[in-house]
Every structure is written in C-alpha cells, then in structure tokens.
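Working notes, beginning with the structure itself.
All protein chains of the complex are present and in place, except for one that has been dropped.
Moving on, here comes subunit A:
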Amino acid sequence: MAYRWKNTLSDNDVTDHSLFLNRRQIMAGAAGLGLATAIGGPRAALAQEALEPNSFEDISSYNNFYEFGTGKDDPAKNAGALTTTPWTVTIDGMVDKPGEYDFADIMAKMTVEERIYRFRCVEAWSMVVPWNGFELKDLLDLAGVQSSAKYVAFETLYRPEEMVGQKFPTLEWPYVEGLRLDEAMHPLTIMATGIYGKDIPNQNGAPMRLVVPWKYGFKSIKSVVKITLTDKEPPTSWNIANAREYGFYSNVNPEVDHKRWSQATERKIGGGLFAKRIPTLMLNGYEEDVASLYEGMDMSVNF
C-alpha cells in the first residue's frame, strides 16, 4: 500500500532547481537563527531547520558505490558503463510466487511517490535526498511473503566487465545486505527508482535501490538483482569485511560510535569548506517512526 508515510520534512515542491538555490540561501540564514534557538531547545528543531534537499549535482556526484571504485567521484565517472535495461530481479526463498521479475513489469504495478529523507553515511556525512520510489512492502506483497519468513536478503548485480571496482577485492562481491522482515515491511522502507523526479542515476544505484532512512547508508543496497526471503539473519557485506565495525542492524545512533570515529555529529554535504558539524539524530530523526521496532534491544550490542 503506497502513501503509508507522509513527508513532514518539507512540503515544498522539490522539482524546480533554481528555486532551490534561492531557498537554500534563505535557509542558510534561517539555519543560523535555528542554531541559536536550538542550543537550549530540542534537537529536532535544529534538524528541521537544516532539512533542505541537496542539489541533484551533489547527490549524483558524491557517492559510495565501491563497485565503481572507492573514490567519491569514481561512481559518477565509471557507472556510465552499466547497462540497466533489461533488468530483472529474482525474488525467491519463502515466497508464494518465486521467480524473475522484470523491472518494467514491477514498475507498471507499483505506485511511485516522492520521499524526502535524511541520508546518513556511516562515514559521518549526510545529505537530504528527494527520492522517488515505492514501498518495499508492495513489492514483497507481489511475491507473497510466507509466514515462516523472518528476514530479507538483498544482492547487488555482479558484472565486473561493467563494474570496474569489482575487479579488486575491496569487499567480497557481490555486495549483499539484509533486513529483518518488520524493518523491510515498514512504511519508511522504499525501493528508490528516481531522484528529483528523474530516473535514478547509475551511480546512485540504478535502476532500483533500497532506501532505509534510519540506517547508515551502506544498508541501502544499490542496483538490486536479488531479493530472498529467509528465516535466518542473512550475511551482510560490511559485516563480513569487518564485524567489529559493522553490525547487522547499523541503525543511525549518535551514542554508539564507529570503532574509528565518533557518530555523535555529522557534516551535511553542500555546506562548502566551512560547513559546521550538526548533531546526529537518534535513528537519523526517525525515532518516532521506528524506535518501536527495537524495543527491549540493547542498541550498543546490536549495533
């Protein structure tokens, strides 16, 4: 079911790019004022002030997509080589209708809506992205999730001839990710197929990528070709690479530091050379929506 969650971040139209730039300047001033009032006030006030979508340019030029290289500008440089048509997604495991789903067929059945989400990278930078996409639940419902399923496993395309980064073992390829079923079914969890109303650029995970806004960015797996419903916690790439630093949950949490850096603050991309750090919000500001999923869990153990 689409539209289960409504943007509260910004009611403004995000399509007109020139308007953005104007608004950004106004917001820059407002953010300054917000900073002053937020010192004693709630953190959310500060976050609300800072919520201005990043430019299409920022979003499509500053990417972590190691399949195309480890530099931030590598994906934009190298992802042009990726063919995204035809594209099929295998949905298998504990589903009623396992099989290969054609991307075009999926799109014909899904309701695409806009979601303006905060995006917090584990490297302590962040953006605000106006995604276009559909709820993952709708796609899973299409395949019919069986009651025995507890987790969802995802896999990125493995095609080293088009994805140059896969020629070097930065990570074990293909990239894999996973969610608990209730996380996957949550209205906030979407499969994004566009940004700013345009088709999602290859470097951002074309033609279809997961977006889980309350988790660190690497959970939001790109260019998905396989979705498997399972009853076991699936392996995840960064956890395989370094279990000490990257847990299965990887929920945004200012109180649980990364082993090599603090997660208490972040720098919003687009603020230039003198951008101030802003406090990182619990569950990336989606605490009200998703905290109930983790009730009774110790987030510092299940990081």
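Convention: contacts are C-beta pairs under 8 Å (C-beta built on N, C-alpha and C of every residue); 3 or more make two chains touch, one makes a residue touch a chain; residues count from 1.
Methods note: contacts and distances are computed from a predicted model.
This complex has a chain not shown, and the name its UniProt record holds, of "DNA-directed DNA polymerase", "Protein-methionine-sulfoxide reductase heme-binding subunit MsrQ", "2-octaprenyl-6-methoxyphenyl hydroxylase" or "Cytochrome c biogenesis protein ResB", is "Protein-methionine-sulfoxide reductase heme-binding subunit MsrQ".
Which of A:Arg4, A:Lys109 or A:Lys276 touches the hidden chain is settled by the complete complex: it is A:Lys276.
In the complete complex, the residue from A:Leu51, A:Ala79, A:Val152 or A:Leu171 that touches the missing chain is A:Leu171.
In the complete complex, the hidden chain is touched by one of A:Lys72, A:Arg159 or A:Arg180, namely A:Lys72. Across the interface with the omitted chain, subunit A contributes residues 54, 57-58, 61-62, 66, 70, 72-73, 123, 125, 168-171, 241-242, 257, 259-262, 264-265, 267, 269-270, 272-277.
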